[in-house]
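Pasting in a structure now, in structure tokens, and then I'll have a few things to ask.
Only a single protein chain was left out; the remaining protein chains are all shown in position.
By letter and in written order, the chains are A, B and C; residue numbering begins at 1 in each of them.
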Amino acid sequence: MPEPLDAAAVQARVADFLAAHDPATTDRLEFLRARFDAGLAWVHYPPGHGGLGAPLALQAGVDRAFAAAGAPSNDPRRIGIGLGMAAPTILRHGTATQRERFLRPLWTGEEVWCQLFSEPGAGSDLAALATRAVREDAGWRVTGQKVWTSGAQLARWAILVTRTDPDVPKHAGMTYFVCDMTAPGVEVRPLRQLTGDAEFNEVFLTDVWIPDEHRLGDVGDGWRVAQTTLMNERVSIGGGPLPREGGLIGVLARTWRERPELRTPGLHDTLLRLWVAAEAARLTGERLRQQLTAGQPGPEGSAAKLVFATLNQQISGLELELLGDEGLRHDDWGMRRESIVDFAGRSPTYRYLRAKGNSIEGGTSEILRNIIAERVLGLPPEPRSDKDIPWKDLPR
Amino acid sequence: MPEPLDAAAVQARVADFLAAHDPATTDRLEFLRARFDAGLAWVHYPPGHGGLGAPLALQAGVDRAFAAAGAPSNDPRRIGIGLGMAAPTILRHGTATQRERFLRPLWTGEEVWCQLFSEPGAGSDLAALATRAVREDAGWRVTGQKVWTSGAQLARWAILVTRTDPDVPKHAGMTYFVCDMTAPGVEVRPLRQLTGDAEFNEVFLTDVWIPDEHRLGDVGDGWRVAQTTLMNERVSIGGGPLPREGGLIGVLARTWRERPELRTPGLHDTLLRLWVAAEAARLTGERLRQQLTAGQPGPEGSAAKLVFATLNQQISGLELELLGDEGLRHDDWGMRRESIVDFAGRSPTYRYLRAKGNSIEGGTSEILRNIIAERVLGLPPEPRSDKDIPWKDLPR
Amino acid sequence: MTDLLYSDVEEDLRASVRALLVDRSPAPRVLARVESDETYDAKLWRTLAVELGTGGLAIPTEYGGAGASFREAAVVCEELGRAVAPVPYLGSAVVATATLLAAGGTALLAELASGTRTAALAVPFATGPGAPSTTVAVTGGRLTGAVRGVADALPADVLLVPAGGGLYEVEARDAVREPVTSLDQTRQLCDIRLADVPGREIATGDGAAAAVSAGLTAGTALLAAEQVGLAEWCLQSTVEYMRTRYQFARPVGSFQAVKHRLADVWVGLTQARAVARYAAACLATGDPDTPVAVALAKAHCGPVAVSAAEECVQLHGGIGFTWEHPAHLYLKRAKADAIALGTADQHRAALARLVDLPGPLVEGEAA
Partner (left out) sequence: MTDLLYSDVEEDLRASVRALLVDRSPAPRVLARVESDETYDAKLWRTLAVELGTGGLAIPTEYGGAGASFREAAVVCEELGRAVAPVPYLGSAVVATATLLAAGGTALLAELASGTRTAALAVPFATGPGAPSTTVAVTGGRLTGAVRGVADALPADVLLVPAGGGLYEVEARDAVREPVTSLDQTRQLCDIRLADVPGREIATGDGAAAAVSAGLTAGTALLAAEQVGLAEWCLQSTVEYMRTRYQFARPVGSFQAVKHRLADVWVGLTQARAVARYAAACLATGDPDTPVAVALAKAHCGPVAVSAAEECVQLHGGIGFTWEHPAHLYLKRAKADAIALGTADQHRAALARLVDLPGPLVEGEAA
């Protein structure tokens, strides 16, 4: 195996690429496809799939170089689920054909992806899911209900976990698919949240036909495949380095500074505690990034989302109390069809309400604490009765 | 059954008794024995056992009348375990002979009692206890180790729970005894705590012989008998009405008022939160007392000890931070043989350290929260594997 | 010691109010209403005030009231909190009523007692302890100015307006009331504009200030009772869900961390009940400890209700985050109530003065 490329070599390729493709004159999609084909999409992916087999740490430099050159972006926020969850799963568990078919349009943003995992009866306990896939000819018939699907109304494809064998214990009877969101039987309904918005959807699957070549991984191996997806979900939450006061604490601090008449001694103490907590969380994130860069990934990542949720909730809660009168006013209860959470751009009441979801979505804070306790600290698991009995016989 | 006596009738008996027994001239012990025999010891106990079968609510008035007359006291703090735990158990589960033998000297304080329940391997899970009692002739041979026994060095008798049948599930194989603390094989060793004091003891039992007539309740029924003891332990923690700032918060508030140079805005906020919490706890205790008096006992009592522990810990913790310099100084690390916790009379560091025990002794805060969740709120129990297998086969 | 229990009469009152609310204002109906143009339920309010006679509980019989007290009214507030009912009880039967009682009683008091009219005190709902500053001027008996964020004024017939050192009754139809998109959807606020509007002066100077203060004090105490009822709904519905929701083949409520958190909510609620009862009882008997009792109640009950509502949303998981589930109505009211009539922080500051626990000496101040 050849040595992976170093930073200089990768940057040289970027320079070569930019010399050959003028961002100012090249068509956006053409540019993105060429960037992918040059292995400069995600440099840690293998050659042929948008990468160079280079260290992940070099990606940030590549992105910066393209941005500095005014290159078109693939708009990562719009296609976050594809980039963060579908792609690593397809890379790891997909066939050569599947990788070939799906990865490039996923990365360029030509095809948007969504995720069909959670169900009304299977939230924290994802492995209890009930959406049935029954084998039929060269494919599968899928029926069930999924929830908390963001971007389903925009998506071309979904990653989907189903129950293919109800007669074995729950972790053993699942199978993972790529689902065509335009197929007959797929119905997307907006799911309204307590903010009034409908960021998410319910997706009803009724006798949806999925060809067997869209199966990802082996029949019955869906749980293991889903683990790849979920692990990447948690990692992707990290994001880039944050400046001091970069999160919601900055919004609150600004209000505090600009509105001296609102200040009280008691709120001051709470504000300072939250400032300390936010800055501690920020430095912890920075240290985690340094560990990753140095090739020493620690378990600290498990805490990031947990801390982020708590901070957002406490900070936005304090903000309302500080504002008093104004904290009693909301901006809009209308049902917006937003897919992106705009904490800073909306009202303080929106921040307060939306932040409540931070400890529920993408793994509840309770589940994250379980994970830290069991996987990081090595505390013993709860006694479990659900691992050895057939899925169909589980109490529910 | 005759109507229970009312307040006036009971007070009339007190007046008659005081007329017949001048507190100023009657020998202390003679006075207490006579008071017991007159049914004025604990008026809710049955006649013949120190009571009148009157409502419990009338006791406070009786005590006040005796105190006002300058009558000698049985010093309830010194004999708290006898009064609060042994007596109700003997009354409920004892034979006529046992009640006759034990209750009077218990109440007068002639015989001090202690409690032999907890073991090194059986703390929160009392039913796991391992002290073995083996039948021998007309009695039992007992061997084992008990801990956290306060007053063992002063006690004439102990209430003792033992394992008599290791081959049945743990709750079924226990038997309850009265143990003579002067019997051969009983060894009391002081147990030193983190305060430096030795309030408690370890008690080692080596082939201690207990006659069968000192068994309390049936063989194998020890768990049920112990429930009476423990239920009374929790009730007895209530105590009398507290004035505002009556607990540790009063100590802290006094320091705050008298030492303006120590105050900071941040500590002020914390102080006020604790003042609110303490006053809320006080009013809750008062409401509970009113419910008991009105014959509407509610489940609120379960919370009292939990709240008391948290408050004491938080208040004493803040006190040290307020004192700064002085908070770094302790009064005495010597091993004192105290049985009584003197929060107000010792140093702030003592309060801080001793209060840590409040959430451990007499039922940990974790167990109390379990009890509230399961018995008050009706939440489902943990899955349990230890109820149906023989004690000897339990994992430990 | 003050009686902290509920009397039989109070329990009967609770039962009839609860029965009405269960029947006429179940959660789905509340949710539908707050999305309609009329967010207050006028019909429910009439039944509650007139048929059940709860509108005049604290009004003496001489004015046609029930001659009970704010103790009994507090029980109504508990039930209204439990149902997040969209009726102007707090604003009219508590705040406006207490204001009018302190101002000496007017014909309006009799109308409130009979339920024929509804009133609201025109001060911002977020007004904390201490006298509010007046934002309305008086010229020749006519009022001009604006008041922002007033509660229960949308369905009111009469506004009690502190203006220029006095207190005035103003016909609501004479004012412009701009509905506010409110955090608490079940108690919609409005902004009031008065442009040279006639007013009847009902108190002046210290008397006016005292009347407003009495209204806010009663409102604060009974808001604490509302918070108790609200927290109780949150706890009960969460416990119920935790009993029946299975994950990992177990009821979620069998997990110890969930148990302990709900136990803590219960402990806080138990205390909140004692504290709110104490405040209502002090208010009813004119106890000199009333200022302490009221500040304590708001300082304690606000955070308890918020944390009960927050735990309710969290432990319901995804479903608790939806619009369809009523949890959010409780969360929004809990948070709004925590700000209304002064935050816990402001009431702790008031307590510091009342119980002699002053803050640090400001530099230069004598010790």
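In this section, a contact is a pair of C-beta atoms (placed from the backbone, for glycine too) under 8 Å apart; a residue touches a chain by one contact, two chains touch by 3 or more.
Since the model is a prediction, treat every value here as computed from it, not as a measurement.
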| item | value |
| --- | --- |
| Among shown chains, those touching the left-out chain | A, B, C |
| Touch with the omitted chain, as defined above, among A:L32, A:A226 or A:V307 | A:V307 |
| Contact with the hidden chain (one of A:E136, A:E279 or A:D342) | A:E279 |
| Among B:T89, B:N232 or B:T349, residue touching the chain not depicted | B:T349 |
| Sole residue of A:R33, A:R92 or A:H268 that reaches the chain not shown, by the stated touch rule | A:H268 |
| Contacts of chain B with the absent chain, listed as residue ranges | 118, 120, 122-125, 128, 147-148, 191-194, 196, 264-267, 270, 313, 317, 320-321, 324-325, 327-333, 349, 352-353, 356-357, 359-361, 364-366, 369, 382, 384-386, 389, 394-396 |
| Positions on chain C contacted by the hidden chain, ascending | 255-260, 362 |
| Residues of chain A (touch criterion as defined above) contacting the omitted chain | 241, 253, 256-257, 260-261, 263-265, 268-269, 271-273, 275-277, 279-281, 283-284, 286-287, 290-291, 294, 296, 300, 303, 306-307, 366, 368-370, 372-374, 376-383 |
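What we mean here is this: only the chains that are shown with their structure count from here on.
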| item | value |
| --- | --- |
| Reference chain B; chain at largest CA-centroid distance | A |
| Chain centre separation in whole Å, for chain C relative to chain B (CA means) | 42 |
| Cα-centroid distance, chain A relative to chain B, in whole angstrom | 54 |
| Contacts with 2+ other chains: residues of chain A | 265-266, 270, 382, 385 |
| Where chain C touches two or more other chains at once, by residue number | 250, 258, 345, 348-349, 359 |
